[in-house]
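Certain chains of the assembly are absent from this excerpt, and the rest are unmoved.
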Amino acid sequence: MSLSVEIRHRAGAFTLDAAFQAPSGVTALFGRSGAGKTTVVNAVAGLIRPEAGRITLGARVLWDASARIWVPPHRRRIGYVFQQARLFPHLSVAQNLSYGSWFARRQGRAPAAKLAQVVEMLGIGPLLARRPATLSGGEAQRVAIGRALLAAPELLLLDEPLAALDDARKAEILPYLERLRDETQVPVLYVSHAVSEIARLANTVVALEQGRVVRAGPAEALLADPQVVPTLGVREAGAVLTGRVRAHHEDGLTELSLRGGPLLVPGVTGAPGDHVRVRVHAHDVIIARARPEGLSALNILPATVRQVHQGAGPGVAVQLDLGGDLLLARITRRSAEALALAPGVTCHAILKSVSVGPADLGQGAGPGEPDPAG
Amino acid sequence: MPPNWLTPEEWTAVALSLKVSFWAVVASLPLGVFTAYALARWRFPGRQILNGLVHLPLILPPVVTGYLLLLSFGRQGWAGGLLDALGLGVAFRWTGAALAAAIMAFPLMVRAIRLSFEAVDPRLEEAAATLGASRLWVFLTVTLPLVAPGVIAGAVLAFAKAMGEFGATITFVSSIPGETQTLPSAIYAFLQVPGAEGSAARLVIVSVVVALSALFASEWLAQRAARRVSGA
Amino acid sequence: EDAPVTVFAAASLKTALDRIVADWAAEPDAAPDAVPVRVSYAGSSALARQILQGAPADIFISANADWMDRVEAEGLLIPGSRADLLGNTLVLIAHDPDAAPVEITADLPLAQMLGEDRLAMALVEAVPAGIYGRAALSSLGLWDSVAARVAQADNVRAALALVSRGEAPLGITYATDAHAAGDAVQVLGAFPPDSHPPIIYPVAALRDRPEAAAFLDWLRGPQAQAIFADEGFTTP
């Protein structure tokens, strides 16, 4: 099922004029504060009525300004997870969870996911009898996700579901979102300005700037595109590599097999053969022409330079080809000149195992490669 | 309170006042909730006029309200004739006393409930809509439970006011023992008799005890409901 | 039918009428086909208006003729049933139990007696006792000297309360009110009957029911009239 969005809308001094397609899988809506992300999501949910445009979900027209079609929010069959959890304070966690499913069942639709499954997946079993006010931020957000899921949605909207949480809570929830992506069929529109979340979750990325779509495309290609570095912010640039778990070593490291060769990273939980995706920050990659010896860095991968993109500052973004996978490196202009990097040059990409942190290690299907099991 | 502390006629007045006040509140509550919701949430032409209308009984001397009620709902009044034809006549019946009490208490009820509607976070209602709840269901399952403390407060306040309402009631439905002679009418009658202040005082005490009990119960209920909503 | 007889009566009749109704109930022999009587006491104006709006009253006892006239003008009285039930006298009362009686004439130094204090009356343009009182003071030429010192209560019993509480040293009420108040007030003197229009409590039947007629007869009978007289009313 695919979501097609085309919106023109004005609110005060702000003008939104955006059109994009969200194929199945996770589509990330990316952009800085005030770019119009929430406005788009609210229009899809039917919480605002833009001036002109059209929104369709699969074959269903949710809204068409010129044809005067308007499906009210409660008939759109969407699940919306808000930035703040918005749990119903007067209901228990269990009642919150089954709130949407009750309406879905009245409309003759059964949730794809059973309550027990969702509770298990989100790890909220012990919370069922509690009231929302007693939950921590992370727990509340998990319940909100479960509540949206159980409404039998045909589309999930997540508007910065992690923004209100501290890093520890974020790390706690991301795996659940990955399981959500991999274990349910529901397409997801995911709003975030955190590249690390997008890199872990998204199959497709739509970048908004001041109400306009400035870039859209498959996540893997987009994130490894040196031209995108300014949009994402230099600190956040980095490619996403996908591969499978090859072996767990005794010293706690996991060996992954990528297209470009083996990669050692700090322990991953998956079984050998499981899909895995790894985000490698561009600023963590060192480039050497000759293969260096005697370094503490364990990963030294042969690569070919594909692009060198000069930004405004002292850095350059270098796109490397690792046997088909794309890697992005950010190095100083001075080094790029010293190493005479240019498209076609062969070199080595050096990557410390420990620089791949838990926030950068995702499980499940890679963005370009839908999970066969999903 | 031993039963012989009051005369049988006085007990009748007490029972009648309780009945009148109870039904005044119960019957007007749905309209009160609706009006409060409309004033809190909708912007429509005539909103200020509705608001003024609701407040009128608070502003007018009760005798005037009673007189206007008599003119409209008396047997010869436009509404009274209609109700009579339907067999629902309220003139000079306890239902009329309840109508008078309800109208006098209405502004208090609506104000209390309106404030709690204004305090409900509309984002929770949006969340309910995205989960498949139609407007009516949103109202029933989210809005209403959240305003429950305010509705309780408003209802009890209205009950207390109804227990004390006198001017409009006696002007509209007179003070017929057993039918429309409420506690305040009985108190008034005693105050017409020189030297009967003691009897009046006994009835005043009964009235105060009933109304204050309701008020205290409502504070307690509202606190409990508020705690329930805010968690814990 | 056993429906009770409903009497709409001016509030100032409560003391006497309660006694009469009690007697009526206690002596079923007095009226063989007696049914219970219930009385709704309120201001004459409120009762008259309610009757005009179709109130289920069988008998109306007004504290003045004007409101009975209004009801009669609407054709709501049972023809021939109207009668002057009672009369009353207007008295000057004082809070001071030792106050000496005075003769109420044009020479009465009422203003000096009041000094800076108030003269309690019922509303002088609206409530019968007040209207009579003002007429009496006017005809005696005393009104102008005390008009500014009059405290008007919403009914005559409230005026009485002002005097019995000592809030006002002097007041004008009916003799019946002063009588009912007992020792709480002192009657200084009665206004000459010719100083004001006659004080009359008319009664009439509003519905043609034998039970109502029976009670009306009882009201005008000796036993009831004795009670009225005992409460200070004059009887025709």
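When the chains are written out, they are named A, B and C in that same order, and each has its own residue count from 1.
By definition in this document, a residue touches a chain if its C-beta (ideal position, glycine included) is under 8 Å from a C-beta of that chain, and two chains touch if they have at least 3 such contacts.
Please read these numbers as outputs of a predicted model, since none were measured by experiment.
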{"item": "Chain-type multiplicity across the complete file", "value": "A x2, B x2, C x1"}
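The criterion applied here is as follows: only the chains that are shown with their structure count from here on.
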Touch graph components, with chain B removed from consideration: A | C
{"item": "Chain nearest the global centroid, as defined over all protein CA atoms shown", "value": "B"}
{"item": "Distance between chain centroids, defined by C-alpha means - chain A, chain B (Å)", "value": "56"}
{"item": "Cα-centroid distance, chain B relative to chain C, in whole angstrom", "value": "35"}
{"item": "Whole-Å gap separating chain A and chain C, where each centre is the average of the chain's CA atoms", "value": "90"}
{"item": "In the complex, chain A residues that touch chain B", "value": "45-47, 72-80, 82, 84, 86, 88-90, 99-100, 103-104, 106-107, 131-134, 147-148, 151, 157"}
{"item": "Partner chain C, residues of chain B touching it in the complex", "value": "66-67, 70-71, 74-77, 80, 91-92, 170-171, 173-178, 180-181, 188-189, 191-195"}
{"item": "Interfacial residue positions of chain B with respect to chain A in the complex", "value": "123-124, 126-135, 137-138, 141-142, 145-146, 228-232"}
